[in-house]
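All protein chains but one are shown at their positions in the complex.
Up next, subunit A:
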């Protein structure tokens, strides 16, 4: 803003800018004089990003090294990555990550869309508001809390779900220690937490739809479902596409906090994902190099996915992720 006003000042005195032939240094000093307050404002943030996000990137070099008590460390190239590729545990972890992410995409992703569509059908604003204020709440709870709630709800002896199962005359299921059901526990706890909140974006897109479209559809004799099919869904398709792509982009980065609070030794092999694996072998058993290699691998795949997602979203809908 100051540049523009200074141009104005100059122009009041006629057409002079070309008379001032500044060297590079002078121009630099002038620019510094004008902008230093803003650089000062940037400083805390830049220092933060440097320490918390860039220094770790530099530290990540230990993925290619053998740590030694007496420095320097020994460069071993891709040895740790090779070790990962031939480790059955890591491959299982990779497989688990893919399975859980796909399950979440298939079973959790569509739910908020349906919720938003249902909310839009409600003709009493009061009822809709109450529903909305309740279903947004779980999004604000930590995974420690949701883990605790999930364990309580699914308890074989006094959990709500098993109370219903026994009441219907079936045997209670120990969901939290059952290898067959634990992944579904992950899926449904994710749904409990995010289905409501995520519907907000779709709902915002729906109320932005031009009402004339609905009026035109009504004149054509469209019923509720036809309006949803031919007006609402096509109108929110860009939002759906963007969020779907974003979810694909975050494919490998979901669930550390969640899994850590739902896991236990009995079923760990079913839901051990890359993040929990990195945490366990790195920070708990001290295999720093191997864990860093696994984390870095995840970081690279994640980067490729999210950049691809951004480009895809930009091309499809004209709106990127950031």
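Assume a contact is a pair of C-beta atoms (placed from the backbone, for glycine too) under 8 Å apart; a residue touches a chain by one contact, two chains touch by 3 or more; residues count from 1.
The rule we apply is simple: contacts and distances are computed from a predicted model.
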Problem set entry | Name under which UniProt lists the unshown chain, selected from "Carbohydrate ABC transporter permease", "Rod shape-determining protein MreD", "Molybdopterin synthase catalytic subunit" or "Alkanesulfonate monooxygenase" | "Carbohydrate ABC transporter permease"
For this session: Please pick, from A:110, A:180, A:208 or A:234, the residue that touches the omitted chain in the full complex.
Result: A:208
Exercise. Quick one: which of A:110, A:148, A:180 or A:234 touches the chain that's been left out?
Worked result: A:148
Seminar exercise, completed: For subunit A, residues touching the missing partner are 1-3, 5, 31, 35, 37-39, 41-42, 44-46, 48-49, 51-60, 62, 115, 118-119, 121-123, 127, 130-131, 133-138, 140-145, 147-149, 151-153, 155, 158-164, 192, 195-196, 200, 203-205, 207-208, 218, 223-224, 253, 256-257, 260-261, 275, 278-279, 282-283, 288, 291-292, 294-296, 298-300, 302-303, 306-307, 322
